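With one protein chain removed, the remaining protein chains of the complex are shown where they sit.
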Amino acid sequence: MAAPAEPPALAAPVPASEPGSLSQWALIGRRFRHHRLAVASLFLLAVLYVLALGAEFFAPYSRDWRDLSHAYCPPQLPRYSWAHGLHVTALRVRIDPLTFKKSYVEDPADVIPLGFFVRGEPYRLWGWIPLERHFFGVKLEAPRRADGARPTFYFLGADEYGHDIFSRLIHGSRISLSVGLVAIAVTFMLGVTIGGISGYFGGAVDTLIQRVIEVVNAFPQIPLWLAFGAILPAEWPPLSTYFAITLVLSLLGWTGLARVVRGKILSLREEDYATAARLLGASHTRILFRHLLPGFTSHIIVVLTMSVPAMILGETSLSFLGLGLRAPIVSWGVMLQDCLSIQTVANYPWLLMPVVLIVLTVLSFNFLGDGLRDAADPYATK
Amino acid sequence: MNFPPEAPLLDVRNLRVSFFTPDGVVGAVQNVSFSIARGRTLALVGESGSGKSVTAYSLLRLVQPPGRIVDGRIVLRSQRAGEIDISHLDEKSGLLFRVRGGLVSMIFQEPMTALSPVHTIGSQIDEAILVHQDVSPAAARRLTLEMLHKVGIANAAQRYAQYPHELSGGMRQRAVIAMALVCRPELLIADEPTTALDVTIQAQILGLIKTLQREIGCSVLLITHDFGVVAQMADDVAVMRQGEIVERGSVRAVLKNPQHAYTRTLLDALPSRRARVM
Partner (left out) sequence: MKPDTPSPLLSVRGLTKHFPVLTPGFRRRQTGVIKAVDDVSFDLAPGESLGLVGESGCGKTTTARCLLRAIEPTAGVTLFRLPDGRTVDLARLSDRELKPVRQHAQMVFQDPFSSLNPRMTVRDIVGEPLVIHRLAQGADLDDRVSAMLARVGLRPEHRSRYPHAFSGGQRQRIGIARALIMRPSLIVCDEATSALDVSVQAQVLDLLKELQRDFGLTYLFVAHNLDVVRNFCDRVAVMRKGRIVELAATRDIFTAPQHPYTRILLSAVPSPDPDVKMNFNVGEELAKLDALTG
């Protein structure tokens, strides 16, 4: 029957100086900090979300700003010299007289000075605070161009209409990064409620819910998306489309979480401390919310973190296929619609910049989830 | 190979094992020395965390990182393979593999530690034979059936084809004992072999170990926390506390007339002794 508390196999003995009053969260934090890749990912994600939050400020240009004369302008890397400080040199269009092929050549004489916290287009931060300083861009005192317009600076190049890709990436991240979070919030509510009911009550309810989950999981995703995309009326305002997309994503995504919640509740229900609470006279709600749910909030967080990338990819795929968001809304997926032809991609590879960001974001969320998972159970040995 | 009759089978000298954890170095076994004579049983007794299991694991070089044998010598004087210093064998040497399971074998508290859930009992014991002996598969099967019968498993042929989860806890431990002894090891290490079992099953398993030990003529290192098991099974006993051996001697001497204060405390804590006092 009972074995004396001999450590199973040869786990490292616990050092005597185990801090006793650290809560579970403090312990998770301690272990998480050992996971360098996860910490770096968390940092990168924080940067991305701060950029998205202050998009108007961090982007040198607004979402719809464009300069048609610089269509498909290549990226301009800022340089530094004593004489001019941080600067780029202007690009002039040259059209090959025989092929009519457009190309850009640098004009070393025309120096465009760059700076931080420069005045630029006025905007309202979060549609509310009127500002005109941008984090970084062309200095106001830069000499005007011959046509009277202000000189331009395309950090990551321009698209077909002369939009600044860098600025649009930042503006687009607002949609792309938040879609994941909003969809996750809906997923969380659906998953915890349905999974909780399934696990706590068991029996026929449980069986029914499990079958429903299997059916939902069996749906082929792309055709389902196509169907949903067809249902969404094209004349809907962008905001409604956005929420419809998140709803579609979470309607397919809650099943995984529901299963985790159900499994955890089923196993924790059998723990002695749940029985103890019942024998003390605790109510069902108290057992569920005070004893069972806190036992796996960390697991929920991990599952949610791991499923954010799927949501982000889902939005990107939908928009790329033209089923999701449409211009003038900018998201990473919408931007990738420009890359539908191989010619564009071959000639103007900078149009693929959203892919770099998507990959970075998805990897970061995965590493973060990994780190959280490793840290989540402070009682398990590594 | 012949050794003078007084030379013990196993000599452990100044063994030290430490765990290098992120929070500091923990000395799990500190300067432990003991020896086991041929055909005798030594019990290593202590409470949880005393280092008795780590000591047993290090005899087969099974201590996992962050744990490491820091110092000491473990000398096995094998009849079949001569004198071997286990503590200095290369991790990948063939000799170490011959020692593990061939010359020295081990049974665990939880039989499922040693059994694979996806293979039948019979095929696992066959495997142990084929690894260590140069016999045909058919001969191995014969040996396995014979061994299963010896450890008291009825319908050996039927059990041969069953998976571990189809057996009761007691039956599983019997199968593990069969697997450990089928190569006729010179030393059997038993790590709390009956702790997870009921008393009536425990009695049968202990009796089985005693009978087979006599038949094979091997020595036994018995790791336990139970002085009852020590008294009934062992010839000699070493009491461990916090990684050190505090008292050593014949079972009768130590249990009847303990010299060290810690041994006395442990014996006084036994419910059966307390019953007499009260």
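First chain written, first letter: the chains are A and B, and each begins at residue 1.
To be clear about the criterion, contacts are C-beta pairs under 8 Å (C-beta built on N, C-alpha and C of every residue); 3 or more make two chains touch, one makes a residue touch a chain.
Bear in mind that the values here come from a model prediction, so they are computed numbers and not experimental data.
The chain not displayed here makes contact, within the full complex, with A, B. Which of A:A227, A:A276, A:A327 or A:V359 touches the hidden chain is settled by the complete complex: it is A:A276.
From the options A:R119, A:R150, A:R286 or A:R326, the residue with contact to the chain not on display is A:R286.
Contacts to the hidden chain, counted on subunit A, fall at residues 1-5, 18-24, 271-273, 275-283, 286, 291, 294-295, 378-379.
Listed by residue number, the positions of subunit B touching the unshown chain are 47-48, 152, 198-204, 206-207, 210, 225-233, 251-252, 255-256, 265-275, 278.
Basically, only the chains that are shown with their structure count from here on.
The geometric centre of subunit A is 55 Å away from that of subunit B, both derived from CA atoms.
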